[in-house]
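Take a look at this one; I'll ask things after.
Every protein chain but one is kept in place in this view of the complex.
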Amino acid sequence: MADLSVSIGKLKLKNPVLVASGTFGYGQESRALTDLNALGGIVTKSVTLKRRDGNPPPRIFELPAGMLNSIGLANVGVDTFISEKLPFLSELSTAIIANVAGSTPEEYLQVIEKLDEHDSISAYELNFSCPNVKQGGLAFSQDPKVTQQVTRMLRDITEKPLIAKLTPNITRVSEIAQAAKDGGADAVSLINTLVGMAVNTQTRKPQVHTVTAGYSGPAVKPVALAKVFEVVQNVDIPVVGIGGIMNLNDALEFFITGACAVQVGTANFIDPSTGEKMVGGLNDYCNGNGIDAISEIVGSLKL
Amino acid sequence: MADLSVSIGKLKLKNPVLVASGTFGYGQESRALTDLNALGGIVTKSVTLKRRDGNPPPRIFELPAGMLNSIGLANVGVDTFISEKLPFLSELSTAIIANVAGSTPEEYLQVIEKLDEHDSISAYELNFSCPNVKQGGLAFSQDPKVTQQVTRMLRDITEKPLIAKLTPNITRVSEIAQAAKDGGADAVSLINTLVGMAVNTQTRKPQVHTVTAGYSGPAVKPVALAKVFEVVQNVDIPVVGIGGIMNLNDALEFFITGACAVQVGTANFIDPSTGEKMVGGLNDYCNGNGIDAISEIVGSLKL
Amino acid sequence: MICSPPKSHDCIVLSNKRLSENSIYLTRLHCPDIAQNSSSGQFVNIKVSNELSPLLRRPFSICKVDKAEGWFEVLWQIVGRGTTLMAGYKVDDVINIIGPLGHGFHIKSGIESAILVGGGLGIAPLPFLCQDILEKSSANIAVYVGVRTKADLAMAELFNDFDINIIQCTEDGSAGIQGYVTKPLIEKLASKSSVPPVLFSCGPEVFLKRMVDISSEFDVEGQISVESVMGCGFGICVGCPVEVQDYAEGERKYKLTCIDGPVFDSREVLLVG
Partner (left out) sequence: MICSPPKSHDCIVLSNKRLSENSIYLTRLHCPDIAQNSSSGQFVNIKVSNELSPLLRRPFSICKVDKAEGWFEVLWQIVGRGTTLMAGYKVDDVINIIGPLGHGFHIKSGIESAILVGGGLGIAPLPFLCQDILEKSSANIAVYVGVRTKADLAMAELFNDFDINIIQCTEDGSAGIQGYVTKPLIEKLASKSSVPPVLFSCGPEVFLKRMVDISSEFDVEGQISVESVMGCGFGICVGCPVEVQDYAEGERKYKLTCIDGPVFDSREVLLVG
């Protein structure tokens, strides 16, 4: 039996396959579609201080090997999350990582203050990178100084591991990763969605209401791998790889490039058991190739 | 008959469909595969001062709806270009736009000095954005100051229209577009390739020799449209749209978003008559929809 | 009515029939779980390809079920890439399907009169609705079918098994009553019968909008099945909002088509069509 467990600072994962924020709801929706406990962890839909309605429709548009979304952080808000969503998640034997978002640094702080007493939450992923809200989000992870300050502020109020989620819509993502590290983040996760756009040539309207939107799916995987590579090569911080991961081979590309864990996003919409299958496949792969621990693969890229 | 002609500063094009640099060789390779004179213009493979051998193989890797390339600006050099390639191009009745690249600002200058006496060259496209060479290229279009200075320097030595070709691998492409305008560019073209990567999980080697490479094809179209939209909304300069354009509908998306012309890239590898067919289709489309001039479509996006 | 949580099924194609020259198909799939545990108005989400493009599943209403034989049917039309692939399905092909999904029609016990109105492919969930109503009540049912042209009336044959009233309209007048289906419907509603009917409708957004107006005009209960682009079909992408005007729950402005719907009370939803 290969050892698939991974440690990211104080965060222990039984295996390196997580599901990505906003692509798995709050877990319970898929309970009959997959064995949730097979996953290394579940990253929740972004939680904000107040409930958010999200953007007007259309919010989604399909593209060749990808999709656009402009959900706009629609979520139930931190209080309802704690009262209605967390109890189900708490019963699971997988790591629960709360993804936290906000329009101001204070909002992140207030959300984490509310969540922090709940032991079932193993870590926070800080969504510094949502392209679909007017304020905050993206701006935070496009400026290293802001990234560092906000991370530091949150580092000071919680003992739990912090994972800064970074945007790919930036010249040098490694500068932001370095800033997150300097601010006290335990890890970075990337990528959030690329900014993309599509036009309905019949109506001459944008295909999603917000005009530009977040681009995800297999089509963004090459960009995600290049960004992960940039961070791995330049910053000494654990990296969680995200972007277009549909199967074990895709996940292996990220591990080999240097990601110590991966998150499955868009693939869940097509098959919410993608992560579960990947864990099984990874186990077989390791056993079949004489690999005792997942760490033997991580960063094994031959340059 | 619809009027498909377009003026970009002093550059007159008979129609707005060009072929992109590095995806159409020097024109003659495709002479039996398409009617070159049907095109609005041909942008040459990047020309550098000295011949360049390019990067070691593998240089190309196919992806779902896209491809990676790391050609590395392999080209015959400006002198051989003038003696061996330009004579064929000069005989064509389509605009010839020389794409110029270099590792230093002086190299751009020297190339243009050599090309400038040749009347068959209608304009220059300045490749400020090649991700596949160690020096120059990308760096130029990731810094507004450098972009402006180099453009200004070249503006001062030639009367011919200058089109600055921009990279999408940047936080705010409109800042670079503004800098190009301030430096005296007549137009900007975008996007050059996205930085991407792929890993062979069997050999654990990168799929192209340079590790990261340029990502092009239909998969990058949503990013390209979003970048064109950003520039059109923020900078008052003509935009030539590039990225994943495979057919008329794709081109229309760019026109509607605000591009006054488009370039066909990767599609040429599959069918070098893509541009020719697009011109025919555009003509039919305009006639069928009561559109008298292409300008009626450009920027007609309903927000 | 939500039943069990959605499951993933490998369903076997029992038949895939082209019903009309307008490329309308009826596909029968073997899946006892969906056949037995779904209610009318619910839908399934079909994995149309194993390729990366088309990437997402395609949603289709459950058109008819046979609990005993363990199959259900979907009625659909070729409109794009996914449905073009579906046209190639052959007997014994195995198709991955998630379902049953969503909240279907709400059939009050003791319902006495039901009017079912289908616009175009909106007919799809109505045969199952007939089955459901007849199982649960002895209501008087009338089905109004509105299609573009004669060939599309092949869909109306799906109601042949039921002892009900079928009113057929074609926009081009090539068969049945000429014009929109709302015309005879309004006449019927105007000639007030003693029992107020419940109006169930499904079809394009403009049509549904008209149905919402008609329900309120004649002050009858209306249930409409709406469509939306869907990323997942079971509530995890939050990509399928419909605006709702009933702010009973406070600040809520949107409900999700896939889990709160696709069937809504006609007074609740704000349609844009």
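For clarity, chains are labelled A, B and C in written order, and residue numbers in each chain start from 1.
Methods note: a residue touches a chain if its C-beta (ideal position, glycine included) is under 8 Å from a C-beta of that chain, and two chains touch if they have at least 3 such contacts.
Just so we're clear, the structure is a prediction, and the values are computed from it rather than from any experiment.
Asks: For the chain that is not shown, enumerate the shown chains it touches in the whole assembly.
Replies: Computed over the complete complex, the missing chain touches A, B, C.
Asks: Which residue, B:I82, B:V100 or B:M246, contacts the hidden chain when the whole complex is considered?
Replies: Once the missing chain is taken into account, the touching residue is B:M246.
Asks: Among B:L33, B:I157 or B:A293, which one is in touch with the chain left out?
Replies: B:L33
Asks: Looking beyond the chains shown, say which of B:P16, B:G66 or B:G183 touches the absent one.
Replies: Touching the chain that is not displayed is residue B:G66.
Asks: So which of B:G9, B:G54 or B:G280 would be touching the chain we can't see?
Replies: Candidates B:G9, B:G54 or B:G280; residue touching the omitted chain: B:G54.
Asks: Which parts of subunit A are in contact with the chain that was left out?
Replies: Within subunit A, the residues that touch the unshown chain are 64-65.
Asks: For subunit B, which residues reach the chain that was dropped from this view?
Replies: Counting over the whole complex, subunit B touches the hidden chain at residues 22-25, 29-33, 45, 51, 53-54, 56-67, 69, 71, 74, 217-218, 246, 266, 268-273.
Asks: In the complete complex, the non-displayed chain touches which residues of subunit C?
Replies: 51-53
The rule is short, and it goes like this: only the chains that are shown with their structure count from here on.
Asks: For subunit B versus subunit C, what separation do you get between their C-alpha means, in angstrom?
Replies: Chain centres of subunit B and subunit C, defined by C-alpha means, are spaced 48 Å apart.
Asks: Quick one: which residues in subunit A touch 2 or more of the other chains?
Replies: Where subunit A meets two or more other chains at a single residue, that happens at 63-66, 218.
Asks: For subunit C, what residues touch not just one other chain but two or more?
Replies: 52-53
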